[in-house]
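Contents: one structure, followed by commentary.
Complex shown without one protein chain; remaining protein chains in place.
Then we have subunit A:
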């Protein structure tokens, strides 16, 4: 009796280990006893996230945003099939997600899209947002005005303030206006963003983006800028001519995400070997040996 129990425990233990190693769970029907313990949690997480998205969709009715969201929702559907299942629970999640996607195509399911820390624009914040406006709101308005006047009317696609990040002004900038805007930010006397502190690539699955964290060391004004590129042939103008610090950072993003930076002086791989195939930090990247 006790021996039986021991054996069973051992078996369970094995399965746990297998799950830990993230073996292909599809061919592993014995792992089903474990699912119930995971499933409720997962589903809860998913439903709550979709609720979030709904409420966001209601509170934010910006035309541009929603239009973009539709686009991404469509794109996402296209994208889901080739995604490799990481483990059983993930595939469950993916299935659930795709179900949700088909059910609710008009509502933006692209949770990948939203940055919740970002309150809507100035005009909106007066309406129905319970959060009190950030102390940097006037500065943001001033910045947007300056960009409209000096760079282009449509340069900024959306703007907000990341309150958690010390009220960091965050802009989403149209790719075609980025270089012009960067130049303006660096040379405008009120901003003088001469220090590029961080540059990171992000794979948002429906699109790729590069995030720049800039600061003016003398003005102490800080801004984060997102520039987006599509997945098929991503290309963003290089800012190496403005900030030398971007040189290797852009090479790293090119290497790991496959984003092409036009006019970069030496766009070659920097971390991976030169003959490497693929870009490892992409979400759909499939490693040669999935068990490693």
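We adopt the following convention: contacts are C-beta pairs under 8 Å (C-beta built on N, C-alpha and C of every residue); 3 or more make two chains touch, one makes a residue touch a chain; residues count from 1.
Here is the rule we use: contacts and distances are computed from a predicted model.
This complex has a chain not shown, and the name its UniProt record holds, of "NADH-quinone oxidoreductase subunit D", "Assimilatory nitrate reductase electron transfer subunit", "GTPase" or "ABC-2 type transport system ATP-binding protein", is "NADH-quinone oxidoreductase subunit D". Only one of A:142, A:165 or A:262 touches the chain withheld from this view, namely A:165. Residues touching the missing chain, restricted to subunit A, are 22, 45, 49, 52, 86, 111-112, 114-117, 162, 164-166, 168, 194-198, 200-203, 211, 213, 217, 220, 224, 243-245, 247-249, 252, 256, 269-273, 280-281 (touch as defined at the top).
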